[in-house]
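Every protein chain of the complex appears in place save one, which is left out.
Right after this comes subunit A.
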């Protein structure tokens, strides 16, 4: 009883804190930045609180269910939002590098949390008993690695989607739309004084006497480069987790199901996801290909992760039917 109350409290704390954080983010978008800059700083602390809330929640479940809390969809969703908050914290403590991850991770955390705790999955929050096949130490390794991989890959592919949105958004219509090729050329020419530009955007504006629209495009180019780089780094990291997750799953399957690969739908989709991100990484090895191509591949990967993570469970087919909506 005490555990379920504790769990309840922790769920609510983490959910409400992350809602506040998201509200602050929205406010900073709408209201002038300077007025609530203090709030903005505190939002990162909010995520840290959320992180500890979810960690406590997971530990509580671990203690009172007696097994690693990753046996059904609800628990894996909570774990996924935990993974998002970890990624957020890593980028928060690594402050030197300004990246745009926190704009991705905070909403992701709240969406996942909200979905997990919403009425949609009414039956799920009860910790399920472990079926015989799940009673193994591999559960911890395999599932946690997979979910961490999903989390990192989702972040990376969301950054890529942001890249696509920014690239194709219709701002500065005449110049941008009509002179795409010319524009790119100009952008490449200016890529040498990138750092200089970041340091003093306004002075450059004055000194070089570029018109505003042009500088805007230039700033956008900067942003695209940053997004491209960070999505590459995070997808590389997620790819490692995914690889380790799939392989540990294969070893586990060889202990339990009699073969390391069974062409089970979930396995197959995980492999498809792996292949797509392998393609992404290979495209990235070629410098001449612009970020847009790899970003398209990454956004395909985004869809595939959801098919793999949710779609297969939704149908409840194959050997991985533990976390399905239809079971119980």
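To be clear about the criterion, a contact is a pair of C-beta atoms (placed from the backbone, for glycine too) under 8 Å apart; a residue touches a chain by one contact, two chains touch by 3 or more; residues count from 1.
Heads up, the rule we're going with is that contacts and distances are computed from a predicted model.
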UniProt lists the protein of the undisplayed chain, choosing from "Exoribonuclease phosphorolytic domain-containing protein", "Translation initiation factor eIF2B subunit beta", "ResB-like domain-containing protein" or "Dolichol-phosphate mannosyltransferase subunit 1", as "ResB-like domain-containing protein"
Touch with the missing chain holds, among A:5, A:63, A:129 or A:165, for A:129
Touching the unshown chain, subunit A contributes residues 96-97, 129-133, 135-136, 138, 195, 226, 229-230, 233, 236-237, 239-240, 243-244, 247, 250-251, 254-261, 263, 265, 268-269, 271-272, 275-276, 278-279, 282-283, 285-290, 293
